[in-house]
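Comments concern the structure below.
All protein chains but one are shown at their positions in the complex.
In this document, chain identifiers A and B correspond to the written order of the chains, with residue numbering beginning at 1 in each.
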Amino acid sequence: MPDTYFYHYDDYDRTLVSERVDQFRDQVRRRLAGELTEEQFKPLRLTNGLYLQLHAYMLRIAIPYGTLSSRQLRKLAEISRKYDRGYGHFTTRQNLQLNWIKLEDAPDALAALAEVDMHALQTSGNCIRNVTADHFAGAAADEIEDPRIWAEIVRQWSTLHPEFTFLPRKFKIAITGSPNDRAAVRVHDIGLRLWRNDTGEVGFEVIVGGGLGRTPMIGKTLREFLPKNELLAYLEATLRVYNRYGRRDNLYKARIKILVHEVGVDKMRADVEAEYAETRDGLLGLSNETIEAITRQFALPDLPPKSNLVGAVEALRLENRDFALWLKSNVAPHRVKGYAIVTASLKPVGAPPGDASAVQMEGVADIADAFSQGELRVSHEQNLIFPHVAIEDLPAVYAALGRLGFAEANVGKITDIIACPGLDYCALANARSIPVAQRISNHFSELARQHDIGDLKIKISGCINACGHHHVGHIGILGVDKNGIELYQISLGGDVDFGKTALGTILGPAVAADKVVEAVDALVATYLDTRAAGERFVDTYRRIGAQPFKERVYATV
Amino acid sequence: MAKNLSGDLQVASANRLSDGVVVWLDDAGEWTIRLDRAAVARDGRTGEILLLRARAEAFPVIDPFLVAVAEEEDGTIEPLSLREKIRASGLTFDAIAADAVRYA
Partner (left out) sequence: MPLYSEAGGLPATYVPLSFADWQQRPEWPAVALANTDPVEDLAPHVGRLRLIVLDFPKFSDGRAYSQARLLRGRMGYRGELRATGGVLQDQIAFMLRCGFDSFESEQKGFGEALARARTLFSVVYQPTEDGRAPASRLRLENRPLAAD
């Protein structure tokens, strides 16, 4: 079995995680014995990833920067079988959620996770959350530097940070190392974008105050260029300003985006820089040795360059249309010649988006061992990724994924729908998400038609908290509750691509649950009738505006 | 056909502390996983008393609250809101099975 090519826990990391499990076991014991009230216990369980949902507790497991080994994935399958109902839900924040956990079992489940250097630390609560990164990191052809090195550095710094565990509200950090941002850095509390300046030095653009939810905002640039080794001191200064001055009088105005919006980005920058001027020479400067030690662990696996053109692949491409489409949509360029990045679609037609059974997880782990250096990634689009696949192995990977139901050639297409768990599971939701996604998926199941429609991102949230990222969907769908009836508000034109990040605009009155498919169909028909050559759905929308879409939708529903 | 949709009928519900399972308070003041055994308050005043009783019995559960229900001719009760219907009867789609390689 191959070794892993990402950060290895050492005794320090393992000790901390296992001591944290012991602490939580004691907290659970005290709660069950009545020594802690629910009000006192809730923040403790939340910072250990344990929510109470409609039917049960839900455990949100962190997959830091979306990187996972086959061994870890097998353990997740085992835990889902032993402590849950044998399946899990991959989320838009590179987490895995188990939906049927018992409080009394939670410490054992966390101890099992710790066996493979995993945890559920800070996947909830008003603290710095699990750090996310580009899911193609370390493999992408367009990458400047691997963002996971920095995500790991931030993971360590933010774990059990004593000053920032009771922030005004949750705090999400995302990092990208490519000009093509796949980590949505403009819609996070802090987004970090690695780029190379005129002198050839690589540093961070620090973006602050983005976010979706009730008040969606695009993040603003706090610092154009931050030298890399100053990252933690700068983050600490920013978090301190937020901890001291972020609003705590109103839950809905407590995120850093509201602070930035109210004081203005210039004042925010002045405050952060003033704090930073005092902090920068402290102990948080990163030594080159530390950076190098972590960088070495993210070394590219030994991938001997090969030919990009493989006869068997080309032959199959010609004879099997679905394989040809899969190569187009699910396979991305790798930085090493002769290799590719393969996305396993967790969006089979008609299935709950992002869900995988224990058997499917094990099957994916087997494929990773055989064809991708034992390594996997989880994307914020709720798919799984094999980062290092030789092009000559693509037919075998395609066939193996087909046996698992994960070979749908739909990545980036209309059935690659992002959806939150919605009212079927979630205590916050107002309306269901998954059944809506299933109906749309079934309606557009025909593969050639999906590819004809082209890139089209549908994102569905069951409430205004926007876990389904509906604001940045080309088509966004938001479930609302009106006098006990589920209605769905449709928005158009959202985008998370860097430089084009945009929030969608509401099309018109919300539509009934049983009219959502017709509405989407009308939107697609409008696009197909008016698109110019090579134009994506969202480009056509930008060119012609909402009116033609609106007329057709409301004439239909 | 529902006999009583007035919204006056209420039961007390909560999630069980130990495992999060949905439970209802029965006539004996015990928490049960069976909605058909729930104590039904038939007017606002009785509802308040039921909630007080639920809170007094709240040790093994989390934050009890009242749920408006409808009653059929045959006496079966069902929550009025979609959220509570889902809490009472589970997911509205089939979750994937542990040993499944394909959905549905």
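The definition used in the following text is that a contact is a pair of C-beta atoms (placed from the backbone, for glycine too) under 8 Å apart; a residue touches a chain by one contact, two chains touch by 3 or more.
The structure displayed is predicted, hence computed values, not measured ones.
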{"item": "Displayed partners of the chain not shown (whole complex)", "value": "A"}
{"item": "Chain not shown: contacting residue from A:Glu35, A:Asp452 or A:Asp529", "value": "A:Glu35"}
{"item": "Candidates A:Thr4, A:Gln53, A:Ser70 or A:Gln156 - the one touching the absent chain", "value": "A:Gln156"}
{"item": "Omitted-chain contact residue, chosen from A:Asp198, A:Asp266, A:Glu289 or A:Glu319", "value": "A:Glu289"}
{"item": "Chain not shown: contacting residue from A:Tyr7, A:Phe164, A:Tyr234 or A:Tyr527", "value": "A:Phe164"}
{"item": "Absent-chain interface as seen on chain A, which is shown", "value": "10-13, 15-16, 19-20, 23, 27, 35, 40, 43-44, 126, 156-157, 159-167, 240, 243-244, 248, 278, 282-284, 287, 289-290, 293"}
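Keep in mind that, in the parts below, only the chains that are shown with their structure count from here on.
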{"item": "Parts of chain B lying in touch with chain A, wherever the complex brings them together", "value": "15, 17-22, 59, 62-63, 80-83, 86-87, 90-93, 95-104"}
{"item": "Chain A residues within the chain B interface of the complex", "value": "31-32, 34, 38, 52-57, 80-81, 85-87, 101-104, 348, 350-352, 355-360, 363, 403-405, 423-425, 429, 432, 434-435, 438, 481, 484, 486"}
